[in-house]
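Input: one structure, supplied below.
Every protein chain but one is kept in place in this view of the complex.
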Amino acid sequence: MADYDLVVRGGQVASGFGTMRCDIGIRGGRIAALADRITDGAAVLDAGGLLVLPGGVDSHCHIEEPARGGYVGTGGDLAVTVNEESFRTASTSAFAGGTTSVVCFVPQWKGEGILPRVADYEQRAAKGMLDYSFHQIISDPTDEVLEREVPQIVAKGIRSLKVFLTYEPLHLSDEQFLKVLVTARRHGCLVTVHCENYAAIKWRTEMLLRAGMTAPKYHAWSRPIVVEREATHRAIALAELVDQPIQVFHVSCAEAAEEIARAQHRGLKVWGETCPQYLTLTAADMDRPGFEGAAYMCSPSPRTVEEQGRVWEMIRRGTLDIVSSDHCGFSMGGEAGKAVSGRDAPFRDIPNGIPGLAARLPILFSEGVSKGRISLEHFVRLTATNPARLMGLAPRKGVIAIGADADLALWDPKKRVTIANPLMQHAIDYTPYEGLEVTGWPVATIRRGEVVMRDGVVQAEPGTGQFLPRAPYDFI
Amino acid sequence: MADYDLVVRGGQVASGFGTMRCDIGIRGGRIAALADRITDGAAVLDAGGLLVLPGGVDSHCHIEEPARGGYVGTGGDLAVTVNEESFRTASTSAFAGGTTSVVCFVPQWKGEGILPRVADYEQRAAKGMLDYSFHQIISDPTDEVLEREVPQIVAKGIRSLKVFLTYEPLHLSDEQFLKVLVTARRHGCLVTVHCENYAAIKWRTEMLLRAGMTAPKYHAWSRPIVVEREATHRAIALAELVDQPIQVFHVSCAEAAEEIARAQHRGLKVWGETCPQYLTLTAADMDRPGFEGAAYMCSPSPRTVEEQGRVWEMIRRGTLDIVSSDHCGFSMGGEAGKAVSGRDAPFRDIPNGIPGLAARLPILFSEGVSKGRISLEHFVRLTATNPARLMGLAPRKGVIAIGADADLALWDPKKRVTIANPLMQHAIDYTPYEGLEVTGWPVATIRRGEVVMRDGVVQAEPGTGQFLPRAPYDFI
Amino acid sequence: MADYDLVVRGGQVASGFGTMRCDIGIRGGRIAALADRITDGAAVLDAGGLLVLPGGVDSHCHIEEPARGGYVGTGGDLAVTVNEESFRTASTSAFAGGTTSVVCFVPQWKGEGILPRVADYEQRAAKGMLDYSFHQIISDPTDEVLEREVPQIVAKGIRSLKVFLTYEPLHLSDEQFLKVLVTARRHGCLVTVHCENYAAIKWRTEMLLRAGMTAPKYHAWSRPIVVEREATHRAIALAELVDQPIQVFHVSCAEAAEEIARAQHRGLKVWGETCPQYLTLTAADMDRPGFEGAAYMCSPSPRTVEEQGRVWEMIRRGTLDIVSSDHCGFSMGGEAGKAVSGRDAPFRDIPNGIPGLAARLPILFSEGVSKGRISLEHFVRLTATNPARLMGLAPRKGVIAIGADADLALWDPKKRVTIANPLMQHAIDYTPYEGLEVTGWPVATIRRGEVVMRDGVVQAEPGTGQFLPRAPYDFI
Partner (left out) sequence: MADYDLVVRGGQVASGFGTMRCDIGIRGGRIAALADRITDGAAVLDAGGLLVLPGGVDSHCHIEEPARGGYVGTGGDLAVTVNEESFRTASTSAFAGGTTSVVCFVPQWKGEGILPRVADYEQRAAKGMLDYSFHQIISDPTDEVLEREVPQIVAKGIRSLKVFLTYEPLHLSDEQFLKVLVTARRHGCLVTVHCENYAAIKWRTEMLLRAGMTAPKYHAWSRPIVVEREATHRAIALAELVDQPIQVFHVSCAEAAEEIARAQHRGLKVWGETCPQYLTLTAADMDRPGFEGAAYMCSPSPRTVEEQGRVWEMIRRGTLDIVSSDHCGFSMGGEAGKAVSGRDAPFRDIPNGIPGLAARLPILFSEGVSKGRISLEHFVRLTATNPARLMGLAPRKGVIAIGADADLALWDPKKRVTIANPLMQHAIDYTPYEGLEVTGWPVATIRRGEVVMRDGVVQAEPGTGQFLPRAPYDFI
């Protein structure tokens, strides 16, 4: 009997510390050996000329997230709806883009507890092929939820609470946010935060709508940089008061990142995430005729080309240490996606969010590594090692190491691809990156030792994705 | 007939740009001449060996402020009460300390408009001897108040709106604060802000009380520096969004001042005030046996000796450009002052605030000028010129210049005095500065050409104080 | 007999603290009275509609500076030459532009002592009409000079030592600079410093010349911002080591100013000067055909329009607190000025420096006050009060105060003028500001009570300028 189920042969294996040319021996879904030459594999995958990277860990994506009262970012009164992306389609998309694990979101519906939503979501997630873990959104932090329910989900390994400081049906007051921070501290959870000032955006939005400025492009006008900086500073200050670590989600600008840097310099455990949209899109993308701008609408808003440069700088400095997708897709056609309130709806009533699960790694590789902005190892840290560690998934995920899950992305660093929606393999009918040319592309994806994507063809059994119970957050 | 009603002879006249030895000729309550020698005065006051300074302008003091539902800082349900200091006693105290004008506060009672309170307050203020102007507190920013009433008080020359970001019955939400900022911008008012985070203090207070930590010293524990820094940053960010100038009241620490400095460096019109208590008292003063610590309780809390040094540094750098008293006195004895909720009341139920109207100038002079921390001119700017300019009272107040009101403080820079409550000449039965030795003391005060204090004896007719309508804020 | 020799009537009198409408009574060359109405003057000058400012104090100008071995900035071996501007022409130019006092430079010739140069320079200066004071350049800090001669010039009231950290025949090594700092500290002198790195400029210059890049525009290439920042930081560090106050001359960029700001924040006595050329000229001005670019050549080099904005910001913040001219004129025509080494000379051999004595105040007023960048009082502080105080000339100069010299500039704030060389009334055959339109212009200049300029016509007796012995530097 062969010692190894699968041998990945002859690749350039990259991780957070450097690269080495070696074979990888996989046994029982785990990496069992790294060696100059491994001969006794039941199967062999030739990685000659390729990079072998840890499978991507996307620690911020919205998948099959059921909403009551309308989508995030709309004020509507719709019946219960479900985010278009299912765990099956999301798995296909993730594998197509080299990602093998995600952390997605269990909603909380106002006036209800979280346990029913966790139960529902566990069932949904179990139908996919991706490995998954959950952030628990807290939108109604009652004593019941915080004192009785949170300990139960922590026991399951759900180790992060997500709060919104804006969005009509979700935002928490400072008082509520403090309660969540205190609860998280007691149970060793990370708190992840969407930082924008609720009242400021509401005021600006009302002013704009009153003035008839309703087109998608005014979305950016409604939430300038200062509202993100304010909420970032406030989130940090309250976390500092409680002595609770937080991660600031989707930092779009240098001013907010600077607040994170200041906190880090004071010795606080504050981490910052950014996303490909803040490195490649701008507010001007929303300024297209008619409804078309809606395709680029997400929060915080994309900024300017200059601001993209500043965000790169903050990545380079290490202030922003995770790049996730914030995948949150709504189709442009049909009646249930971006156009749910009609194609003439004011920007306020258009669902926020863009898809990015498949595009995240190729875009960051191309814009980062191929263009010389970051090293290959920095890329691996940003997209796999750091999210795995912060989310308490290491050393099982995010690294190529003995004992780790054999999650691998085989990458052709020279392959040039023009992004087009079919390549994304998601449920959404468009990608905001359509037409973007990238250098570097994943040619095979391995999940726990199983080749689940090869040359763009995803082959994986629904229901094989595993729930990942998480350890407490770790320092990066 | 003599050319001048009064000549102040032979003093060293100091103002914001330097000092000069000259006589001052006063006619009709105004300064009519500055000259090497003025001979034709109906009366002469010898200022030989003395400094002649502009009368102090105290742009932040609480005088005879009627409250419904209890004092600021208490959560109680008392009937309508009045701040102990009346305009008569406040005038005596101000003159004793070299101050000749104040800006004090018209309250707003929740659920009511501001006009009745203005009318009531005008009547009260008219009974004193001090010249006065008002900040209008906004605690219930209804459309009625903001759209109909504010323009009326602006027309009277009440040119600043005061908001609280903490305190149970007063604090505004971000949404309300934005409305006030927008209103102020429309009418050319300054907005002055008490910056501490409401929810954070509430949470800490509840924790402390639940743990039986009720003594006065826990007041400081309930509101650490981070809650002041947070609210300062937020106030600045929202003002930045609206493009509205603000003054941050009573900055107690370098972290909050640093937020102001950063805003100023971004080119924003943000000013910072501090008070003598943050230069001379510490949190340890509240840690005295029994009720005694209540005498030093004010908000923000005094900090540490090291923090005092940092506040001096921020004065030196120009970040903090006004030193006012935040005079807000409550007697320690009796049943209507500090002990209104009993002498065993938890810190939450003890009225906040300390008296400082008379002590402000001597303390700042002694700690600042006599100890070499600031120049004499810097002292004059901090205590008279800058507040007059920012409050729109210049050039009538705050300077020694032709045409300005003849408000003068004759100062003996060598006189050594030990502060004791009788010297304060206020209605309060104590001073938190009892026993402090100072070098430099006002030996005469002149208000609009009239000698209203001489060697500590105040002599002035009740009802002679004048209302000062204000121009829009001016840059300093 | 009239009480006053001259009354300036009805002007808006401006100083560092604000403005007031009053008459000024002058007696014996000094300001004897400021009053609402002064009637008994032997003569009256109507200032109705005009601003009355303190006469400008230009604390950095090169006048009739004899050089041996060629002009500053050339490496040549010429015989002794004299800077074209004589004290007579400089006086005319200064009065034309509203300036009434200067601090100019006594050279030191290598290998010689300073006393003979002082004696020579005193004779030259005595022939002008301007009041004057001296910086003593130290280019050869022998023990003889520092220990025996410096005390003698300090006794005369020459209270500042000027050192160059670059320029072939002048620059001091760190070791020499330290000696000067120690000497200055012992005798209470200020040290003023030209901050550029000698070796770096030399290296760049040689590279450029070797590559045939000899045109005037390469002057800017030879001394980029980093060489100014380096020398500024070094000068500050060595002054910090010795605990000696310094003034950094002609700051052209934000990076150098930032070093000064950091030093000030550490509590050091470090002041920063800038000049009109860094607010209005750019390196591109040197990029003109043939020799023409030489007209704009000075050191440090003018930078970019963006950098001008940053320098304004540093003025606004108070980091740069004096604006002087660094007047150092060389005519473009003839054989003794810019073209001394020929009109094809490489940039290294073209004398550095541009004229600005007359243009300084109008340019700063127009670009600063008229365009709303700074207040009128800030203008007065930058151009008169601050230089007078730092140079130890206050309270005699730089203020409008009882007892001060009656040096006044009557300013028409609305007058629009296009700068042209004849208006400059200097000895130089061009002005680099030719064609610049300004709003605001001096219509009369008074020096010690005497009207020396009226509507552009200068009338003053040669030899009436006075030497100004200086007190130790004062804090601003």
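A few remarks follow.
Letters A, B and C mark the chains in the order given here, with residues in each chain numbered from 1 onward.
To be clear about the criterion, a residue touches a chain if its C-beta (ideal position, glycine included) is under 8 Å from a C-beta of that chain, and two chains touch if they have at least 3 such contacts.
Since we're looking at a predicted model, the values are computed, not measured.
Among the chains on display, the ones the left-out chain touches in the entire complex are A, C.
When the full complex is taken into account, the listed residue touching the unshown chain is A:Gly318, out of A:Pro116, A:Pro151, A:Gly188 or A:Gly318. When the full complex is taken into account, the listed residue touching the unshown chain is C:Lys202, out of C:Arg21, C:Lys202 or C:Arg343. When the full complex is taken into account, the listed residue touching the unshown chain is C:Glu230, out of C:Glu149, C:Glu230, C:Glu307 or C:Glu450. Among the residues A:Pro395, A:Pro413, A:Gly456 or A:Pro469, only A:Pro395 touches the chain that is left out of the figure. Within the full complex, the residue among A:Gly18, A:Gly334 or A:Pro472 touching the omitted chain is A:Gly18. Contact between chain A and the absent chain runs through residues 13, 15-22, 25, 27, 32-36, 264-265, 267, 313, 316-318, 375, 381, 385, 389, 394-395, 399, 401-404, 475.
Taking the whole complex into account, chain C touches the unshown chain at residues 173-175, 177-179, 182, 197-200, 202-204, 224, 226-227, 229-230, 233-234, 237-238, 240-241.
Here is the rule we go by: only the chains that are shown with their structure count from here on.
Chain-to-chain contact here is organised linearly: an open path runs through the chains from one end to the other. Our note on geometry: chain B versus chain C, Cα centroid distance of 42 Å, whole angstroms. A straight line joining the Cα centres of chain A and chain B is 51 Å long.
Rounded to whole angstrom units, the spacing between the C-alpha centres of chain A and chain C is 59. Multi-chain contact residues, meaning those touching two or more other chains, do not occur anywhere in chain A.
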